[in-house]
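Removed: one protein chain of the complex. Kept in place: all other protein chains.
Moving on to chain A:
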Amino acid sequence: MGSFQSLPDDHQYRTLSQKTGFSLEQIAILHNRFKQLSQNEETLWRDDLKTIQDLESNPIRYQIIEAFFDRRNFQKDGVGSVEEIGFEEFLTVMSYFRAPAHRITEEQREEMRRAKLRFLFNMHDTDNDGTITLEEYRHVVEELLSRSGALGRETTKGIADAAMLEVASISVGPMAPDEFYEGITFEHFLKILKGTEIETRMHIRFLNMDTTVLCKQRCV
């Protein structure tokens, strides 16, 4: 969406900056990175991201890559996934990892927390039914432990089950034997992770200076 010329276009950058909150320099740097990954094309495909070598050792790389192509993260109320994304979507997904500004109000902080937790939730809730079922949660734990081989397989189920039980106990409280806990809804998810101060932990430092030159040798 929106084709960017190879020269940075100030006006478009400014709109993006307003939308996502990045500074102009940061957008320029990220744009360079985008072009590098997409091999100077307009859109990014999944395979482009898969070529990043450092991601190979990451146990949850597929979820991360999927998150970039998930329409729910584009803040446009879409669902489903796409095959290719443009720079704007790339930037939008990246904006979830911005740090909170120094002086923000409590509401803004809360909003930011919700947005970030929503991103995490979307990563877990792959079938987009609004809840993280036991199956999906097990999948999450399995992916996390995917490097440990058969050694961990039985325990992953135990861990996922225990975690799910914990969520149920905290969110819903006492349940009769007949009742059934469908899955972790977004509200329960918020409750569970209330104490972790997501808005300050889930961030990376975006550079204000261009270091893509350094990365050229390593990344591709």
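By our rule, a contact is a pair of C-beta atoms (placed from the backbone, for glycine too) under 8 Å apart; a residue touches a chain by one contact, two chains touch by 3 or more; residues count from 1.
Quick note on the criterion: contacts and distances are computed from a predicted model.
Q: Going by UniProt, what is the name of the one chain that was not included in the view, given "Elongator complex protein 6", "Sodium/hydrogen exchanger", "Proteasome subunit beta" or "ATP synthase subunit d, putative isoform 1"?
A: "Sodium/hydrogen exchanger"
Q: Tell me which residue among A:I85, A:M112, A:V141 or A:L190 touches the hidden chain in the full complex.
A: A:V141
Q: Determine which one of A:P59, A:G78 or A:G130 touches the chain that has been left out.
A: Reading the full complex, the residue touching the unseen chain is A:P59.
Q: List every residue of chain A that touches the chain not included in the displayed model.
A: 30, 33, 36-37, 49, 52, 54-55, 57-61, 64, 68, 94, 97, 99-100, 102, 120, 123, 133-135, 138, 140-141, 144-145, 147-155, 157-159, 161-169, 172-175, 177-182, 192-193, 195-196, 200-207, 211-212, 214-215, 219
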